[in-house]
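Shown here: the complex without one of its protein chains, the others still in place.
Now for chain A:
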Amino acid sequence: MGTSVQVTPLCGVYNENPLSYLVSIDGFNFLVDCGWNDLFDPALLEPLSRVASKIDAVLLSYPDTLHLGALPYAMSHLGLSAPIYSTEPVFRLGLLTMYDQYLSRKAVSDFDLFTLDDVDSAFLSITRLTYSQNHHLSGKGEGIVIAPHVAGHLLGGTVWKITKDGEDVVYAVDFNHRKERHLNGIVAESFVRPAVLITEAYNALSNQPHRAQRDREFLEKIVRTLEGGGNVLLPVDTAGRALELILILEEFWAQRNLGYDIFFLTYVASSTIDYVKSFLEWMGDSIAKSFETSRNNAFQLKRVKLLINKMDLDNAPIGPKVVLASMASLEAGFSHDIFVEWASDVRNLVLFTERGQFGTLARMLQANPPPKAVKVTMSKRVPLVGDELVAYEEEQKRLKKEEELKASLLKQEESRASHGVDNTSSDPMVIDTTNSNAPPDVAGSHGGGYRDILFDGFVPPSTSVAPMFPFYENNTEWDDFGEVVNPDDYVVKDEDMNQTALHVGGDIDGKLDEAAASFILDTKPSKVVSNELTVQVKCSLIYIDFEGRSDGRSIKSIIARVAPLKLVLVHGSAEATEHLKQHCLKHICAHVYAPQIEETVDVTSDLCAYKVQLSEQLMSNVLFKKLGEYEVAWIDAVAGKTENHDMLSLLPTVSTPPPRHKSVLVGDLKMADLKQFLASKGVQVEFAGGGSLRCGEYVTLRKVGVAGQKGGGSGIQQIVIEGPLCEDYYKIREHLYSQFYLL
């Protein structure tokens, strides 16, 4: 029987919420994507929290909040501890995105859902794979192979292919089939006829204008605003679509030699671009080619200036400028602040390049007609002064004291615990103070009176009655040749060349920008002050689709080309999901599912399969006929056992002639092709009504039935050839036969 496959959405079905799905394959639970939105509402993660501990592996597909935002929280609070797989850019840019999110939040609120350390530790456990690398899982997932494939949309974007026993489960969301400036499109040919395809309906109802036209409109709008003396704000993501926009602007600015400033403002802007420069392998062909031939790195930016601090922007020369600022939702971060500043000037332009997340300020502004005024909360982190500072310091002191008390208590216990066991074996000069196995509930009642008077690092053995200096007997072993030595002690230690690298700072967050770093390291007491204000929206608001996702029509044609046996639809408004479901049911495949949250759909293929060995005797007699990339042959064989009796083997039939089988005509007949072919053979052909083909004077050929089943899943073709008894009839039949392989 086939591999059992269940899909349970944890978030993001019938709406545009973040994506997170549970896919279990023969009991091995994959969490595909682990998204959150810019509002960071823990309620969204409830379904995830119920299953987090059961998850065996996490697959991430894109480096944005919607696909991996919840990872740090899930790892630190929900008990998620599985190995994580992603591509290198998803890992790196995802990390930067989370830093940016955290810092943007932290700047305006007492954000405590996760810390930077949580982000670091979550991303540390990621295993990085390259595109079309077949990674064989081990342990519980033995036999499962996972492979990331190019998906477009964002740098490093992944379509996951999970294979077990030759059956593929493909998870493809947010893909883009179009080639873009820096990315290649999806290659649908890599996933032909998977057992299950999990895809999304997000864009099923949208249609995109032509790319060139869209780009022109985009640039025109920006230039016109600048010429009118206004500023342009592009609220973008941290390290995703922003890259494409940067390239478009760079190219255009270079072409026109424009003097207006462009700023890319995120907390991690410079490290983002530094890393992106080293990700050429992951980008589109044209970028790779330009580097290979002329060593011209497209992300060696000449026009776009990178900023990591809003102060730098404020200090920038006055005049019209374009700013790409992170947090596309305008909920927090730089884009929020800039929006509030610029919204009241009619000359300014806020250009949205992606649909705002549901329930965010960006979404509100994208409404038609846009609101005249919006209420926003301006928050700011200010250092504590006066009474507050005093109160804070006292609080800190109190906390510190408590900590110390706790620590000293703990130390007593530790010392007792450690000395209880290693009295004899411990190295005389090393005093073990970091034994974390100390049982916390052992109360330090014994001898607690004078412990505190001892200085740190010196702990009396618990067996001694009174404190005393440690005394250790130096008993050495001797043999016939003298003292026994350990040869390892005399080996010149291999100098660790990594040391130099490490003391420069080896942890993964290393390249956090200086300002950001100072911000974190800044332990100056501070608080968040917020005030609500109403902003008059006078600036122009435009939405131009630069999301880089396939549109409805292409999604449909891609699904048809992939032709899955079973299809699961997720992510997308209820309307879009329903639309795509109906479309697929009608045209593509009979098994389309669109589960609700926490509804498990069983998409185990009802396919039966077993493996056999093809014996050499059988194969030596098979004559294959070649048909495109396939070779086909009819075989009649007898089941037998292999030599070691553990497998079925197919042997040639020996004595009895095989039962006659109905002959099979293999081939795909296109009437138009046939017409040409017949014409080339000198037969008069023309299309008559109803798609039938009139050949010669009397003979008609037509295809009947099953026309509805288009795409890869076309059924058996029914072809009728009719005519009176005449020579032409046999001639045409001969030509028709030549279009097929007879088995």
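The rule is simple: a contact is a pair of C-beta atoms (placed from the backbone, for glycine too) under 8 Å apart; a residue touches a chain by one contact, two chains touch by 3 or more; residues count from 1.
Please note the rule applied: contacts and distances are computed from a predicted model.
You can't see one chain of this complex, but its UniProt record names it "Cleavage and polyadenylation specificity factor subunit 3-I", from the set "Cleavage and polyadenylation specificity factor subunit 3-I", "CDCA4 protein", "Ribosome biogenesis protein BOP1 homolog" or "Alpha/beta hydrolase fold-3 domain-containing protein".
Considering A:370, A:525, A:652 or A:696, the position touching the chain not shown turns out to be A:652 (whole complex). Considering A:390, A:614 or A:688, the position touching the chain not shown turns out to be A:614 (whole complex).
Residue-wise, the contact with the chain that is not shown comes from A:288, picked out of A:116, A:205 or A:288.
Within the set A:66, A:129 or A:558, the residue that contacts the chain not displayed is A:129.
What chain A contributes to its contact with the hidden chain is residues 88, 129-134, 136, 147, 166, 192-193, 271, 274, 277-281, 288-289, 291-293, 295, 297, 494-495, 497-498, 500-502, 504-506, 508-511, 565, 607-614, 616-617, 619-624, 627-641, 648, 650, 652-653, 655-669, 712-725, 729, 733, 736-737, 740, 742-743.
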